[in-house]
Structures are given as C-alpha cells and as structure tokens.
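A single protein chain has been removed from this complex, and every other one stays in its place.
Chains: A, B and C, in written order; residue numbering restarts at 1 for each.
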Amino acid sequence: MLSLEIQFISLTTEIAEVLILNTTMEKPAADDKKLTPELKEFIRQWKPKPGNLIMVLHRVQEHFGYIPRNVAFEVADLLDVPLARVYGVVTFYHLFKLKKPGRFKIAVCMGTACYLKGGEDIIKELENILGVGLNAVTPDGEFSVEAVRCLGCCGLAPVLSVNGEVHGNVKKDQLAEIVAKYKGT
Amino acid sequence: MAKLTLEELKKLREEKRKELNNRRTEGKDVQVIVGMGTCGIAAGAKDTFDAFLKEIDQSGLTNVTIRQTGCMGLCHSEPTVEVIVPDMPSVVYGNVNPDVAQRIVRKHIVGKIMINDHIFDKPAADIIK
Amino acid sequence: MAFKNYILVCGGAGCEANRGVDLYKTLQKELQEQGVENEAQVVKTGCFGFCEKGPIVKMLPDETFYVSVKPEDAKEIVAEHVVKGRPVARLLYDKTQSRTNAKLEDIDFYQKQVRIVLRNCGVIDPDSIDEYIARDGYDALAKVLTEMTQDQVIEELKKSGLRGRGGAGFLTWKKWMFTKQVASNEKYVICNADEGDPGAYMDRSTIEGDPHSILEAMTIAGRTVGASQGVIYIRAEYPLAIIRLENAIKQAKDYGLLGENILGTGFNFNIEIRLGAGAFVCGEETALIASTEGRRGMPIPRPPFPAVRGLWQKPTVINNVETYANIPMIVLRGGDWFAKIGTETSKGTKVFALTGKINNSGLIEVPMGTTLREIIYDIGGGIRGGKAFKAVQTGGPSGGVITSEYLDTPIDYEHLQKLGSIMGSGGMIVMDEDDCMVDVARFYQEFCVDESCGKCAPCRIGTRTIYNLLTGICQGRGTMDDLQKINEIGRAMQKAALCGLGQTAPNPVLSTMKYYEKEYLAHIKEKKCPSGKCRDLVTYYILPNKCIGCTVCARRCPVGAITGERQKIHTINQETCIKCGECLKACKFSAVFRR
Partner (left out) sequence: METVKLEINGIPVEVDKGTTILNAAHKVQVKIPTLCYHPDLPAWAACGICVVKVAGSPKMIRACATPVENGMKIVTHDPEIYQIRKTVIELILSTHPNDCLQCPRNGNCELQKLAGEFGIREVEFEKRLRNLPADDSTKSIILNPEKCILCGRCAIVCQQMQNVWALEFLGRGENTRIAPTADVELNDSPCIKCGQCSAHCPVGAIYEHSDAKQVYKALENPEMHCVVQIAPAVRVAIGEDFGYEPGELLTGKTYAALRRLGFKGVFDTNFGADLTIMEEGTEFVERFVKGHGDIPLITSCCPAWTDYMEKYAPDFIKNFSTAKSPHEMVGTMSKTYYAKKLGLDPAKIFMVSIMPCTAKKYEITRTDEMYASGYQDVDVSLTTRELTRMIKSAGIDFPNLPDEEADSILGEYTGAGTIFGATGGVMEAALRTAYFLVSGEELKDVNFTAVRGLDGVKEAAVTIAGKEIRIAVAHWMSNIETVLNRIRANREKGEEPAYHFIEVMACRGGCVGGGGQPYGATDEIRRKRAAGIYKDDAQSKLRCSHHNPHIKKLYDEFLDKPLSHTAHKYLHTTYTERKIYKK
C-alpha cells in the first residue's frame, strides 16, 4: 500500500528538496478509527447538499485531527462519492492531513510580512528545539510544526500559532519558553 | 424575532440609531470599544477586554458600557480601544494591555485625563456621516 | 472635570527626532506659565503618520491640526488657541487656502483615507445586526427590493464604474449584466472570501468587522441577477470571520432579511458558507467553483465564463468581499457619487493591508489615485527604524515591485499594470534596504511552487524551475544564462499557463529583474548579496584594528565559531560560521563587518 506524503508547504530549499525525495511510499500506521454516531449524523444532514465532501472532511478532521484511512472509506461510502475523489480532494488541500499531527500543532506564519521579519529563522529554531523537521511529529506525539500562509496578523509579524492560539512578535529566544508552556499540559 | 416588514425595518433603524448616537440610556454615558478582530485578539484583546470589566467592576463604575468591534485598521498598535467619555473628545488608544486598561479606567474615565503615549489616530475620515 | 482642550503631540519616532520631546515639555511649561494648566492637557501620542510634516500637534476637541511645530511655537499655541480659542493660522497644514479653522476632515492628508468598504469596521459591534441597521444597514436592500428594477441596479453600478477588487478589475456591472441575461431556472451568487495572498487580510477584517454588509450586498446581487442562492467561500483559516458570518446569517434570517419573502416583498434568498481547505488557487473563480462543488480546486479554461456556466453549471456571479462591501453604499448614494471618488478609469477606494518594514502597519482605505508616497509616508509613517525605503510590493505573488522612482505614481489599475505590477487583492508590502530582491523573488516563487495546482505544465514545472534557478543565484551558483532561462520560462508561463495564478507567477521575478538588475548581477557576477540577506554570499570578518577583545561576540555566537582570548583580537572560523549575524549586532566597536 502506498501512502501520501504530499501535503507539505515547503519553505526552505533544503526542506523542499528533502520532501520531494520522500513524496512516496511510507506505510501509514494501521488504525481502527471509526465514524462516531455524531459524525454519521453530520454526514446524514449534509448528504442531500451537493458538493458536501469538503465540509464533511473538515468535520471529520476536526474530530480526529486528521483523516484516518478507514474513515475516508466510510465517508466515501456514506456520501456515495468515489473513494478516488475523496483521496483526490484530501491530498489536494493542504489543510487536510492523512497522518495524525502532534497534540500541539505549531503553525508558523510564512506570509510575506512574517517572511521578511524572519519567519524562516523561527522555523529553523523550532526544528532545533523539537528535533524534528517540518510536518513531522515529535516522538512523544506532543508537537508538530508546519508552515502556513498568512495568519492574517501581519501587524504582529513574525507570528506563530499553537493550536490556534496566536503568538505575535515572536523572537527566536522566546521559542523554548513557548514550547515549554505547552509541553506536558 | 419576528420577520421584519419594510416599515418595521425603518422603525427599528430609527430606534437603534438614536440608541447608538445617544448611549445615555440607562445612565450609561461612557463607552469603551475594544477592537476584536483576529489581529486584536492575537495581540491580547480578550485579556484587555477582561481587564476593563474587572477594573470597572472594582471601581464601582456603573455608567460604562464595554463593547466589541472589528478591526480599526491600526494593526501595528493592537489591541486598540476607543474611549468615549462625555465632554471629552473620543480617542483611540493603542497597545492597550491589561495594565494600560487599568490606567485608562482610572485616569481617563474617572480622572478625565488622557494617557500619554497610547493615543493613536484612527486613520479615517469617515465621509459617510 | 474634563479639560477644555487636549493638545496631542505626536510621539512617533519621526516627530520625536524632530524636537518633539522639547515641544511636549515646552507646551506643558507654557500652560503653567500662562496659568491655564487646568484648561488643557498635553498628551503624547503614537505616530499620526504624516511624518514628513512633523512634529504634529492636534488640538481636541476642535481637531485643529498643526504641522511642523517647533518648541518656539508653544507659547503662541497656548496663548492663542487655548486662551483665546483662535487657531494659529501660520501653523495650519494648508495655508494657501487660508482656512481659518482647519479641521481634521478638511486636511488633504486625512482625506487620503476614505472609508466606504471599511465604513463600519471598528465602529459597530459586528455581532449586532441592530448596530448595522442603525448605520443604514439593509436600507440599500430595501431600496433595491421596493424602489428599483434589476436594470436600475445595474445602471447604478455602471455609473459607479466599480471594478472587481479581487485582482483583475473587471467591471462589476458587466458581470452582473451577463449573469442576468442568461436564462436559467437557477442562478448563484458567490462571495469569494478565499483571501490567500501572503500579507493580505483586507477581506478577513472586513468580514470580521462588518459581516452584514456582505450579506446585504449578496442579496442585492441575487435580486439583480435573478438568483435565490448565495454561497460564501471562505478560508477555513479564518475561524473568527466564519463565526461572525454564521452569526450574521442567523440574525438576518431571524429578522427576515434573508430567507423566504424578504421584507415581505416575496423575494427569497439564502446564503450558505463553504470552507476552503488551504489552496490559494481556489481564489481563481473556476477553481473556487470546483472546490465549492467538493472537487479538487483545479481551474478550467474560460470561456464559458461563470456568468454563463458556473456553479453546478448554472449562471453565477462571483465577486470578492471588498467588491460586495461597496455595493450597499453605491445603491444608497448613487453611482455618480461613487464615480466622483478615484481616477478616470478606477473609481472608488481601495483597501490595502499595509505591512512589512513600515511604522504603521495596518488596514487602510484610500481613494484610487492616491500615490504610494502618501500611503507609505503619510499614512504608514515611513520606514521602520529609519532605514531606507527600497521597494513596495503589490499584488502578492501575482504582482511586482515598485521602486522609489515611482513613489509618486497614482495607484490605480492601469498605472500599476504599466509598472509591471497589479492591484491584486490589496496586499502592500514595504521593503527596506535589508531586503534582498532576489530573495524576495525567490520567496514569491516558492509560494507559487507550493500553490500551483499542478494541472498545467507551464505553471507546475515552470514555477519550480524558476525557483531552483533563483535559489542557485542566491547561493552563488547563478550564471548569466540563468537570467535568460528565467526570462524564457517566465514568458512562456505568462502566455501558456491556464489560469491567473500561473500566468502571473513569474511577475515578481520578472519585475525585480527589471528594476533591480544590478542586484541580480551582484549575486551572479560578484557572488555578493548587497543587502546581506543571502547567507551563502555573505562573509563576516573581524577587523583586527578595531577589535579590543571584549569577547562579547564570541559569547553571543551560537555555534562557537569565534575564538580569541580576552583583550586579544578575535577571529571567525569561516567553516563553522552559520552567518546569522549575531556578532555584527553584538559588537559595540564596529569591529565586525559583513562582506
């Protein structure tokens, strides 16, 4: 079974190149996630509305943090959408994940303002601190770092968010502190 | 809420316009308006909002309304807060952290003295008056 | 007791440097000396913008605006304005028109901002439909439903000259008319809120601050083109905007301003929200439609245009947030009123997200035709940290850079295009001397590599090839041949890429190559990055004659690349050095230099 490892927002040359080489073939961990009754009800409500797939996937990801493989099969089945389309869509949109992210998702803004003000350095420093690269999860499952486009707080650049909580005017030497704040909580 | 007819919409508008222009209803003549866009919230507008609530409560002020609004456009000095006190020109404060919020309540609202270094100008001449 | 007057003295860096501190003190002193310290308070404020005319003094409550005020003027201001209540004419901003009482809104500078789109942002509570209604909300809809025909609405739009604010600037009335003309049992109105430009957040702020204006405008559009269903396609990354929209839709439905039989007129219109999922290309209208239909957001060629065949193959009007936000005002005040604002070909105002190396980054709305200089220096308060202005980038990854030479160009669709940039959605990013233009081009190209949908070959392969060439240049591997290749690929992409994203993706590169050729040549021929941004082309040295051996740099170096004993000359091990520049910042003796 092939896996998908296409969902990245590459930001530095090195990272981009590494990721290109790794775009294929990684077996995802088997999981036995199943749609909950609430999710099934949500799908039932959305089923009559055409073009519902993306909305349903958002809801599924909100629940699991990613789109588990079994669940993708269930969604295809319940919505009566070809599985190929489900995967075509999931892998097209950067927000959808096929692998479970860290408990804390650190999103570093790489909008223009943040880039000019050192967003790249923030990512490198976070990689140093956490010991994993972009879009990977720390071994303890706590953190994952991704680069995102414009969180819409350009006035506070550089900006990062942890599970949606925004930190503005971030300096490199504050990062360890920010990470420590969440770790183990 | 009942569905509005055209007439009811007009009536509602007149009522609300009066209310908005003249906030002295129920004896509340001071307004604190906190900018609560993504930018403002990211910069701590929620804490600021809470600080105002707390400080006003502790000061025993009963004539102050605290409201939220969207982005005032002053992203470099979020959180931003507009303060409207009778007999004083209304001003916009920027970089209002809980500390400054406390000072605004004590100095500006109670003492009628503006606070140095935190006043910003809303960069707009609202031509639609 | 409140003061009779408040004297606001600009405390911005520009004004302070211009003896603003003295002015503040002198004013305080004068108040005391003239015995009116209980009549007025002197307040130091944040930057007013308009640094060129600093120091600035603003008198409240009458909003008189003094410019270029010197400490020596304090006495007169207090004596005349505070004591006698008469403005000091010679300090007023616009003396030629000899206004006796120059108020804020009379001053051109403040006319530079005109709020139509942002009329309610920062004014009303976005969660309150009542406050929106109090500010004439839904009056335009009422007018359209009861007093205007469909053609009259289009006619007003035509008179207004409103052009789409999403980027290309297509005339809005034409879009609406085309959609209206197609016979169909079902049509759709879409609001494009998939604002994806890095560094642009106008639409987010508009929705967060004034969601009802969008709902009202879409309903007007629905009535005008004959649609009963609206869709707002919004980035999932904007949770607050989504919540506010959901709330606004609910309120409007409760009031009967959305749904069945709106205002008792028999007109039905519903709006639903669809979320994007992280694909910049979905701002392109055919990709947006594909995504709304639950598919991969890959563009398809036009024609047929969405006005003929759009969502679910039905005629569809698509406008972006800012375009819609203009509509209620145009309906209420008339197209002629709107057409008076702006330039010959570009009417109305434009909202910009002014960011980057600027003092007052923020959201601004200015009439079309405002110059970049006014925006950057008057509103934006100039460049941060007193650095030199280098360029402003408009139009995001589809746009280009504008150099200092063109700062006085009036901003409108045509002028920007002539300069090789575009209006785009309104991101305006200011760059200073520390920014390397090759690196900036590389940044945008990387964005396009990521955001290319992958469908068409010119964009999919072209963006990556250009990006790699630029990376090579930034790393000192560039050749003159590379510039030729970039040009060739860029031209092919502009003509042969399928959608706007691919066609414009080379713009930031071609534009920087045109205006900053020297910088490219420095990277290629001299293997140097003049701004010091490209680390591979930079070397840090310690000047032996200046180093006093204080060890600060060695302690600050994160990789231990600096060695040397106390009070002896230090050296940098070039093999270890990661070129972070910390030593340069740390050295107080100018002994570290970058080459």
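Some notes on this structure:
Heads up, the rule we're going with is that a contact is a pair of C-beta atoms (placed from the backbone, for glycine too) under 8 Å apart; a residue touches a chain by one contact, two chains touch by 3 or more.
Nothing here was measured: the structure is a model prediction, and the numbers come from that model.
The absent chain, not drawn in this view, touches the displayed chains A, C throughout the complex. Across the entire complex, the residue among C:Pro61, C:Gly454 or C:Gly564 in touch with the chain not shown is C:Gly454. Check C:Val88, C:Val366 or C:Ala497 against the missing chain and you find that the one touching it is C:Ala497. Touching the chain that is not shown, out of C:Ser184, C:Ser228, C:Asn270 or C:Thr465: C:Thr465 (per the contact rule at the top). In the full complex, chain C contacts the hidden chain through residues 279, 296, 298, 300-301, 303, 449-458, 460-465, 468-469, 481, 485, 488-489, 491-492, 495-498, 503. Hidden from this view is one chain, which touches chain A at 1-4, 6-7, 20-21, 23-25, 69, 72-73, 82-88, 91-94.
The rule is simple: only the chains that are shown with their structure count from here on.
More C-beta pairs touch across the B-C interface than across any other pair of chains.
Centre to centre, using the average C-alpha position, chain A and chain C are separated by 27 Å. Chain A and chain B, compared by their mean Cα positions, are separated by 37 Å. In terms of their C-alpha centroids, the spacing between chain B and chain C amounts to 25 Å. The multi-chain contact residues of chain A, meaning those touching 2 or more other chains, are 151-155. In chain B, the positions touching at least two other chains are 38-39, 41, 75-77.
Across the complex, chain C meets chain B through its residues 1-3, 6, 8, 11, 41, 43-49, 58, 60-61, 63, 104-105, 110-111, 113-116, 118-127, 130-131, 133-139, 142, 146, 201, 204-205, 208-210, 238, 240-241, 254-257, 261, 263-265, 329, 333, 355, 358-365, 379. On chain C, the positions that touch chain A within their shared complex are 196-201, 204-205, 236-239, 274-280, 291-298, 312, 353, 355-357, 361-362, 393, 396, 427, 429, 431, 435, 440, 443-444, 446-447, 449-451, 453, 471. Residues 1-6, 9-10, 12-13, 16-17, 19-20, 35, 37-39, 41, 67-77, 80, 82, 85, 87-89, 91, 94-95, 112-128 of chain B touch chain C in their complex.
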